[in-house]
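The complex appears here without one of its protein chains, the remainder shown in place.
Each chain carries a letter (A and B) given by its place in the written order, and its residues are counted from 1.
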Amino acid sequence: MSALKFILQKEFKQIFRDKGMLPIIFVMPIMQLMVLSFAATFDVKNIQLEVVDRDHSQLSQSLIEKYVASEYFNLVHFKHATDPKGTSLQEGSVNISLEIPYDFEKNIMQNTPVTLSAKVNAIDGMTAGISASYAQSIIQEFREEFVKENIGLLDQGKKSFAINFSMQNWYNATLDYKFYMVPGLLVLLVSMIGMFLTSMNIVKEKEIGTIEQLNVTPITKGEFIIGKVLPFWCIGMFVLSLGLTIAKLVFSVPMQGPIYLIFLFAMLYLFVVLGIGLFISTLADTQQQSMFIAWFFMVIFVLLSGMFTPIENMPVWAQKITLLNPFRYFIEVMRSVLLKGATWSDVKMNFFIIGIYGVVINTMSVLAYRKTNG
Amino acid sequence: MFDRLKGIIKKEFYHIFRDQRTLLILFGIPIVQIVLFGFAISNEIKNVKIAVLDQSKDEHSSQIIDKVLSTSYFDLDSYVNSLDDINDAFQKGRIKGALVFPPKFSETLRKENKADVQIISDATDPNTGTQIGNYLLLQVQQYLMEHEITATSTLPPALINTEVEMRYNPELKSVYMFVPGLITIILMLVCTMMTSIAITREKETGTMEVLLASPMHASIIILGKVTPYLLLSFVNASLIIALGKFIFEVPVLGSYVLLIGEIILYCLVVLALGIFVSTVAETQQLALMISLFALFLPTMLLSGFIFPIENMPLPLQIVSKIVPATYFNIIIKSIMLKGATLNFILKETLILIGFFFILMGVSIKRFKIRLE
Partner (left out) sequence: MNSEKIIETTKLTKAFGSFKAVNEITFDVKKGEIFGFLGANGAGKSTAMKMLTGLLSPTSGEATVAGFDVFTQQEKIKKNIGYMSQKFSLYDDLSLLENIKFFGGIYGLSKEQLNERGTAMIERLGLADVSHKLLKEVPLGWKQKIAFSVATLHQPKIVFLDEPTGGVDPITRRQFWEMIYEAADNGTTVFVTTHYMDEAEYCNRISMMVDGRIAGYGSPKELKADFKTENMDEVFVKIARGENYKLQ
């Protein structure tokens, strides 16, 4: 075991001496967290709205005012006549074009159903869906208020049910998108360190030839691998702590559950991503290749992790693939512990799975790493 | 002169085709991504698991529950007995929404003509949360309307329907957004990153000096080096468009000639960017780092490829304005999905042309300084 001590000493010295490496370890995560948290947002706000009002009534006016008052919409065009080709959608200055038909007010007062039409630029499907549902909920609110205020004007014989809905957004009442993304991004950062840095570090020894020198020494595979992996494990834990601090201080991400669960999980999880990095290093001969391979895995892991799009929305076969994705488990733990206040009994399955994963992936990498060839 | 140019181009192709792993990644990443995005990534609300806390268990409450569960949007996870149970189910990640009826729901409704319903959604993901909430609300409202119509056989007051037309992407497929975005990214990856690495590699290994010492003009050397990447990007872009079109039915509504022209223009811009990077970076490592962190990440994040620009804070919006990909992303989306003609995208096209001349100008200047 004493050889391990020497490898660790050497690795730490090399890491802290590398002028290119230090900013990657210490500055990049902060930068990424700050920029990504603001940039990586599917927050739907400032929906550019065009209204084509053909009715010009008091009622249509008050509907439009409701849109103007809403924080989600910006009224950018106001037109009297229709624009049949929808040029404003075409040129991209508008996300939704809402048309209020002739006799809107008259029909409502006479209790004839009216139909509004909304044209949505749906290239970005998710934003489109949400914008449309915001637009509709404003119309519903408008209707409810109208019914309440005009109960006397309307046909007296009928009394409609009035159901009060209390809509509750649990765990993120202010609908702050950053609360959702920051924990996910932290997982991304920690994983990137594990996969990129470890694999590139080992491949670098291949490139400069020192790995051969090490292979003729009596150090065991285990000592070599632990010596390589442990420094990055520490760095990963450091970046995680740093990231959580930023999440708390800068983004005020709520931390409902026990934080030690996150750290405990990260301890296991890092062995998984480091193991993957190690495995990549056995596949690549140059740092450039290892970077490309790591990138490739990274993209798949991220897309299938539920970081940006909910896993429940995926088809069943894709959901099954996500079961093999370590990112998924950490993101789940992060979000449920931080935001929902989950405890050990809620996330113990994740611990269990990632534990097994760690054993499997590291066994594979250790077997794939050879001191002796052929 | 053309023979020489041909020689360099040939040599460059050898380099490219002999590094099979890189080539595999170059073509593998877009294919895998497009298949994943096309098949797996979806924003559709479907089979969302909900819990129901029904404290009255009477006529109306159970009919509403039936109505909600009869849709394809929602599946029942369980009937629960308390709000704590709901909290527990959320924490375990079993459900994404919950419906709560107070005691004596029907009775209150009959007597007072009004009652309360609680709709709870897991808003850790704000978008999905609000969507689920709204869908649940819609189902309950529809029940009320249908019920009223059957009960009174007249229409409820002030009925307002909204006809929503999802233009350009009626099924809200995320692949529509992804195909143009991926082309933007891949062209950048191939043209900028690969070119800058290829040029700096020649500098590092010293072969650049050999080439410069030959009777060829420097511009021919550079031209010869970048042409293969131009072709490669073109193949890659066509591959992505074809995959999108034939597997996921992502249309190309505008003219192909315009599309090809704009792709070439964008390639030229990002190639110029690659050449510029290579005049700045001395080593492959540095070229890679610059391409990745100073160019690739901003392009991915700030070009409107994944995340809508209008929702970003102002400083990031300003940064997005100096990313060429932002403009190309608008152009290619407009041509492919909206069928736009040149007048619609004239401004963006002119900006790209401007980028090209500025970058080339600066690169040539730097290149000359280095040679003197």
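The definition used in the following text is that a residue touches a chain if its C-beta (ideal position, glycine included) is under 8 Å from a C-beta of that chain, and two chains touch if they have at least 3 such contacts.
These numbers were taken from a predicted model, which means no experiment stands behind them.
S.K.: Counting the whole assembly, list the visible chains that the omitted chain makes contact with.
M.R.: Result for the missing chain's touching partners among shown chains: A.
S.K.: Which is it among A:Glu65, A:Glu141 or A:Glu212 that touches the chain not included here?
M.R.: From the options A:Glu65, A:Glu141 or A:Glu212, the contact with the absent chain belongs to A:Glu212.
S.K.: Could you tell me which of A:Ser2, A:Gln58 or A:Thr174 touches the chain that is not displayed?
M.R.: In the full complex, the listed residue that touches the missing chain is A:Ser2.
S.K.: Can you list, in ascending order, the chain A residues touching the missing chain?
M.R.: 2-3, 5-7, 9-10, 13-14, 17-18, 208-210, 212-220, 223, 371-374
Definition applied: only the chains that are shown with their structure count from here on.
S.K.: Per the centroid of Cα atoms for each chain, what is the distance between chain A and chain B, given in Å?
M.R.: 13
S.K.: Give every residue of chain A touching chain B within the complex, in rising order.
M.R.: 20, 28, 35-36, 38-46, 48, 86, 89-92, 108, 111, 113-130, 132-137, 139-140, 142-143, 146-147, 150, 154-155, 158-173, 175-177, 179-180, 284, 287-289, 291-293, 295-296, 299-300, 303-304, 308-310, 312-315, 318, 321, 332, 335-336, 339-343, 346
S.K.: Show which residues of chain B lie in contact with chain A when the two form their complex.
M.R.: Within the complex, chain B touches chain A at residues 21-22, 25, 28-29, 32-33, 36-37, 39-49, 87-88, 90-93, 96, 109, 113-131, 133-135, 137-138, 140-141, 144, 147-148, 152, 154-174, 176-177, 197, 284-285, 288-289, 293, 301-302, 306-308, 310-313, 316, 330, 333-334, 337-338, 340, 344.
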